[in-house]
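Apart from one protein chain that is not included, each protein chain of the complex appears where it belongs.
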């Protein structure tokens, strides 16, 4: 996630420069053909342009709203993971007598989760935190984070039985594990269910058609400054589409993705401090991007 | 659900080619009548066009937002089924001593659910997983998935009584069954309550009227290139309507529906692995479409 | 609720034909006055028209979004009634030893609820299902469905005390009754709180003004085909308003209302089958409308 | 809250007549200066008008959506108060042996709440219902409704201890009190946090500027009928702003506010009937407005 505004704008600019050059090239071709060779068949009136624009706006508005909603829901669900793992840590301290291996397993959980969701391998962090016997028991499971939750459930029951914890309190801890399962399932839902092709594929295609038609329609009135006006406007619509595309998949490895490493480290820090262990080093922001 | 972008765009193209041909034919008729036979009564000024466009945009925007919301709510409710069946699996392992028939019945549940919702028959998967005596007890029930939930409730009570499980923990497991009932009811709500006719039927009718008027209004300014401009624009509005229509019924048997087979298999895998049984083979994506 | 698309479009057409005739009559008056008697004072430029259109679009967009949201929230709350009464049925079977009178009282509940909400009297269905002594105890209560919930609460406590049910399990059943109270309260909220007058009354008034001004503004450019263009466009805006009006009150007795009889019968069927009693006959769809 | 459509439209008309007269006066000044004295410097082209209109539409659309959302959230939270006080009544009857003073205190709660939120003093209703010793104990508390909730919590604990109620059932009743605290906090949030000044203050200012510029821009094309067209359009935008302003503060003493007296009386009726006491007289609707 980009956390520095100035760098962020530069990143956006760098990502768009190629598109801009292509647009400008096409605009120059159009203006030269029209102005020098007087290809009058090129004169396209503005009616289709504004109608294409309307359809584009309808698509873009649904798509970009949805893309942002996916991104923010992803962040909110990671927030739920944070909140519930903190509550689990509190409950282990206050109710289960502070069993450290369970707290450490919970600290391993977000690292297992980000490995399952994203394109990064955090299995070293999982190894570092998860007790070897737990790791052994879930080896080969397709869904590693779910495996950790099942092991946590078994550990909680074991401890609750040993300490003679009341069933209702045990149930409250189990409720937290269910809430974690809900958050995890929500994150997997976003990752496994891309935006429907109509919204993820068509806006780009429409924006491209729009950019091709644009100088043809503008050249009669704009004349020699067509490349300036047309490229600028075309770029805006391409950037609008890119904005949706950047946000609609929040668990990729791009600068626009959610900072899953930072979030997992925050969870780890809060949990380890609650059992008196040293916090891991914070995640470093490099080039304005938080991984 | 389409999971491959390139194939998805081709699917969309294939589904729209017929409409495009009809539109182009009408546009040619208009342009030939106007250009060759000078039927000047055809000249319709652009005022009604832009007003029809506005009404269309208002309808489309409510409809397409709603259609996407239905699709995504359907997916979210299936996610709730996933999450709660996982939590049920964890609870059976950690609290109920891992009774396998209950976990297998829970693995049968999503298959019964997708049979009830969609147009596919997954009763073989249900048979494969559900213990015969349970299957016998819910035979003839109108709502099979609800039948499985009732049987699960009876099984949980039986086991809880046998093991002397605390009522509060028993209540936590029952809560998961209630959450499943809530998710199931939500899915049935989407399936049984189509979008109101005003939003499911009128946008298509409006889009058709719009496409008929469009070349009449464009022919004066566009002349011979009318078919190109008019068909393109008409196609966009038809595709916009189709996008809403594709998403508003998420449990059909089209490539745009939710991948209920894949989701049910994921649930089955997670549950069977938690009791040490082999996972079923994953659902195969064919032609970019996940069933 | 209309469940047949073709019939639904015919219903919409029938409901709009009167408006269309009035619009067309006014358009003819305008065009004849203008074309034959050259009343030039009628020439109204298009500026006010497009500004009225903008204000209308803002009103309509808030109103129609809200009307649909009310309709869908009403449906969702009925869904919550369905889900929770099913869960209650499951709990009575698995925890309370299957006391039939409670399940039957729960089956009576949705019928009492639809009597309280809508314009239909389903008290016969309530009588058929509710035990006479319960009916007697809530006689004269202003809010009958709430009376049934209170009686259910008393019945559950009685049975739980008799069977020595754990308080936590008892609490889980009571939670379901609270969830039903929440859903019922939500339904009453929608019924008792109409859309604010600004959104329920003004859009129609604005649409009427728009339809009066429309031909005056269109007649200069459209000439003799004004009635065609103007009536069509006017009809669209009237239909847009009607769409909102149809959906904003979801508990009326029109074809656009929610199918409360069908939903109550579904609940009854699921509950009666869970105690081995015969299901009631399904609600008949007549003329494409589900009551 | 206005519950009669015809009267409601008249109320809106009465509230807007002043604005209309001011608008018309300004329009007449402009048209007379322009038509009689040929002040040509007044001719303002339509470009700025349509741009101001766009900015206005963006502001209005966020504001009016938000204002309605505040109004409806306020209603929904009052609904939560209704639902949870009913559930409390049911629980006192079925679990706590029907202690009447607690039910009466709960009936006093919504009256205390509407005194705290709105501009009406319902302390007589509170006095009528609340036991004097409870009233004495919360005397001087800044937040009276919260005081009642604390006293209800103490009363429930006292009774639960006396009757030897299971902790889990006690917890379920306490959960209802927490849900009431949540609803109350939400209502206070809406009351204490006005819409940001950008949305509550600027739309009116913008609408005023728009109305001043409007006739200047319209007078060239509309001529002598400027006052008719311009006043009508200006009025629409002022009414649009007024609609947002009416709804954004739902707890005032205007006809557009939520009917807090009626809602509190409904709660009182349901609660008193559940302990066999007579219901209060219903709130009278006068002049189509429900207080």
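Here the chain labels run A, B, C and D in written order, and each chain numbers its own residues starting at 1.
To be clear about the criterion, a contact is a pair of C-beta atoms (placed from the backbone, for glycine too) under 8 Å apart; a residue touches a chain by one contact, two chains touch by 3 or more.
Note that the structure is predicted; figures quoted are calculated from it, not measured.
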item	value
Touch with the omitted chain, as defined above, among D:5, D:128 or D:175	D:175
Omitted-chain contact residue, chosen from A:64, A:143, A:184 or A:198	A:64
Contact residue for the chain not shown (choose from D:199, D:237 or D:251)	D:199
Sole residue of A:80, A:154 or A:205 that reaches the chain not shown, by the stated touch rule	A:80
Residues in subunit A touching the chain absent from view	1-3, 5, 8-9, 11-12, 46, 53, 57, 60-61, 64-65, 68, 71-72, 75-76, 79-80, 82-84, 86-87, 89-91, 93-95, 165-169, 171-172, 175-176, 217-218, 221-222, 225, 229-230, 232-233, 236-237, 239-240, 242-243, 246-247, 256, 269-270, 273-274, 279
Contacts of subunit D with the absent chain, listed as residue ranges	44-45, 47-48, 51-52, 54-55, 58-59, 61-62, 66, 141-143, 146, 149-150, 153-154, 156-157, 166-168, 170-171, 174-175, 177-178, 181-182, 184-186, 188-189, 193-194, 196-202, 205-206, 209
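Here is the rule we go by: only the chains that are shown with their structure count from here on.
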item	value
Turn needed to bring subunit B onto subunit D - CA fit, degrees, nearest 5	145
Averaged-CA centre spacing for the pair subunit C and subunit B, given as whole angstrom	23
Touching two or more other chains - residue numbers and ranges from subunit A	167-168, 171
